[in-house]
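Below you will find the structure I want to go over with you.
Only a single protein chain was left out; the remaining protein chains are all shown in position.
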Amino acid sequence: MSILGTRVVRTEDPRLLTAGGTYTDDLRLPELAGALRVTFVRSPVAHAEITGIDAKEALDSPGVVAVLTAADADDLPPAAGRPTTEPLLATDRVRYVGEPVAIVLTEDGYQGEDAAELVSVDYTPLDAVIGMGAALAGESLLFPAAGSNVLRSGGGPAPDGAFDGCDVVVQRTFPNQRVAPVPLEVRAAAATWADGRLTLWASTQNAQQARDQVAEALGLDAAEVRVITPDVGGGFGAKIATDRDTIVVAWAARRLGQPLRWVETRNENLLGMVHGRAQQHTIRIGGTRDGRILAYHLDIVQDCGAYPRFGLFLPSLTQLMASGVYDLPYCGSSFRVVVTNTTPISAYRGAGRPEATAAIERAVDLFAAEIGQDPAEVRRRNLVPPDAFPYTTPGGAVYDTGAYPAALDKVLAAAGYPELRAEQARRRERGDAAQLGIGVSCYVEITAGDYSGGETSRLVVDGTGAATVYTGSSPHGQGHATAYAMLVTSELGIPMDRITVRHGDTDEVPRGIGTYGSRSLQLGGSAVHQAAAEVRDQARGLAAGLLEASEADLELDLSRGVWQVRGDPDTALSWAAVAGQAGPAGLAADVDFKPASPTFPFGAHVAVVEVDTETGKTTLLRHITVDDAGRVLNPVLAEGQRHGGIAQGVAQALLEEVRYDPDGNPLTSTLADYAAITATELPSFELVPMETPTTVNPLGVKGIGEAGTIGAAPAALSAVVDAVAHLGVRHIDMPATPLRVWTAIREARS
Amino acid sequence: MTVNGAEVAAEVEDRTLLVHFLRETAGLTATNIGCDTTSCGACTVLLDGESVKSCTVLAAQADGHDVVTAEGLAMKGAGEAGGGELHPVQRAFRSEHGLQCGFCTPGMVLASVSLLRENPRPTEEQVRMGLEGNLCRCTGYHNIVRAVLAAAGEMAAEPAEAGAEAGAEVAR
Partner (left out) sequence: MIPAPFSYQRAATVDEALALVSEYGDEAKFLAGGHSLLPLMKLRLAQPEVLVDLAPLRELSYIRDAAGHIAIGALTRHHDVQHSALLAQAVPLLAHAAGQVGDPQIRHRGTLGGSLAHGDPASDLPAVILALDAVMVARGPAGEREIAAADFFQGLFETALEPDELLVEVRVPKPAEAGWSFQKFTKRAIDWAIVGVAVQGSAVALVNMASTPVRAAGVEGALAAGAAPRDAAAHAADGTSPVEDINATPAYREHLARILTGRALAEAAGRAG
């Protein structure tokens, strides 16, 4: 029986549990001995001109070796020259609180914090652009040379007549609010410049992209840069490639010719690491009184923060997935991307797709409420039917496989939906202060959206019979080492404890794309699977020679990990023997796996909440999910991804929000103020298994990493609104904090 | 101070935080720093057998006391990382997949050890309340809670083993 599909505990864990991981700030390497510490000086104001920087007092501070600003960056290639180009260290203007302005290099970290306070920067404040309304109004421009705060737009309004034939049309505007990724490990880097080469250790989700980014920024060839990825304490999209802070560290290491290390504080992280989401949605949905949705339009305003990073492109993903799981006669969308004096926006768990799902799920609920029908039934009536795949959406996505009605049925059954509605009815009848809310969401999402880049795998079986996988994937908690070892053992019969998975060092893995967008198992795993098959084919030929038999007469006994003449165990040849026969380098295969398309996992969630109608506080009682990402290789890993995803989705729905005051001062820049979700706000989750394989890759797998988040937020929000719907509430903005819920109840009652 | 059973002594700045003393002076990097506001619990260690957030304790305050970090938690006879016997709580975290990126894990495990010492048979709710000071971003806490409950069950069944925890500890 294959190990694939079985529950396998992780190979990564013994080391992590006993020694703790080696994260970037844990490195104690000889190359970094005597490294100076980097401390950033960051802008305390949201929008200002820099009129002077005086480092004299800082330079006199104990342990200070240097203070560097943009003025020292004369050894860098000229900037791209677009008005919106983001500098490394701020030049003449700062555009968000936390923007890097200078660095102080000290002998130890404590000195750095002292000295950074002494760097005196003169700011002439400018009007801060906070909020999409202010950005669109354009009275103050972040980039005067760009002429507008709107950097990009697309799509268009619904054509005339799109909503004809609708008995009912609902329109609403609501936020998909800015959140902070909050990986437990903040950003960190270490760098050395030696023998004309830069070595950079960074907490990244893809060393190869980081290498290319750093090389370009510093005017180096990729071969002159080596990026090494230590253990990474969570990424969630926010550590894709690298960013200006890390590039500054690399630059400074070259400039000084001394090893440097950097780790930020959490406060810096909440200001300086990219934020996620920050869209505003205007939905328009129309249909018949018996629940058929005829038309849906989504307008998006994307706040991309002070500089265009991936936030510039997020709305395109939202547009692509706008129609969700529904078969809609008309679905259209439009977007504008604006800059504001806030932290830049980039990919965060779901990156554009949670937004699409949140918008249409809210719209469907509003439509259901308007026509007075059960929201689960309205969904069922409009789902893409199971025989319609591959299904091309109005947005141009081609869904590979899906069974949306079955997912909905399963989750409703597992939740005990009729009983929940009955309990809700009883509490409403009694007028209880604690009301029950049930929220349903149906979702589909795109994984391996950048499938054309594929993923690499090199597999080597050496003369000792051990196997080493070199993957372009870059795990930061997902358990790829275990999953990929399972793939190798299932193909070759080499025991798990003789398989090593290497990643994240560009000298070992020069080409690779990395781990984000839920791409790794389907791309990286397929590459490993294919490489294993190629190694097996090579081995078969060599074994045939050694055994003086024909290849057709040979078998690979997977349970013992030996090649033998079929049915004759006495002829057993070890992998060591076969690999030794291949030469000193053993057996090797290099694969660049490039599928023809992305994949589309899907699912349905039910959230059950209790809302204290007197205080507005929500307690999440249960959260039941179907998350179908095709074949499940290791249920342990898949469940873990679902759990983590659900928690972040619920967090956005109920608790978390990055906030600024009207002057652009951050209000949530510590973990005491930013309400990152803890164990006490969550129940244990109820996961329903469902596997609808894809035909896009040989493993039949789709991506699971972001699905839980995408399905969870709409369901949780929907449940809160549902709990107080009988009081006249139709909508509450995320996050549905106690204040918001109480306010909604009050307003509905008045 | 004693750290994982071994005497560690050094002269440091008065303002040195215990977490930095452990990471930089004692060379034990399993204890991590995840925030600046005593919120996240990644820095949790055992001080005289009780969980504390080592980012909010001065090294000077721990002078003369006993500290246990994740590295010191494995059972007597544990060898290098990856070898030796895991503490029942560590074993349970592995078997229940209670860790993903691992960054919160040392603190989470020690907070759990302390929790179980004070309440050997917690309910699920008590486990969640007991870990309110420890943030995890990867797991959604589901498997962490299962791990603690599983460890509680195992330790209740074998009290001798639980009592023989790391030689580094001091009975309180």
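Structure notes:
By written order: A and B. Residues from 1 in each chain.
Assume contacts are C-beta pairs under 8 Å (C-beta built on N, C-alpha and C of every residue); 3 or more make two chains touch, one makes a residue touch a chain.
The shown structure was predicted, so the numbers you read here are calculated from the model rather than taken from an experiment.
Between the chain not shown and the residues A:R82, A:R426 or A:R659, the one that touches is A:R659.
Across the entire complex, the residue among B:L86, B:L115 or B:L149 in touch with the chain not shown is B:L115. Within subunit B, the residues in touch with the undisplayed chain are 13-15, 17, 20, 36-39, 41, 44, 47, 50-53, 55-58, 60-61, 111, 114-115, 118, 129-130, 132-134. Mapped onto subunit A, contacts with the missing chain fall at residues 109-110, 113-114, 117, 265-267, 614-615, 617, 655, 659, 667-668, 672-673, 675, 677-678, 680-681, 737-739, 742-743.
Methods note: only the chains that are shown with their structure count from here on.
Between the CA-based centres of subunit A and subunit B the separation comes to 29 Å, rounded to the whole angstrom. For subunit B in complex with subunit A, the residues that touch the partner chain are 13, 15-16, 20, 23, 27, 29-40, 42, 70-71, 73-74, 78, 80-84, 86, 90, 93-95, 97, 99-106, 109, 124, 127-129, 131-132, 134-146. Taken in their complex, subunit A has these residues touching subunit B: 9-10, 12-23, 25-26, 28, 109-110, 181-186, 231-234, 236, 263, 265-267, 476-479, 636-637, 639-640, 643-648, 670-672, 676, 678-680, 682, 684-685, 708.
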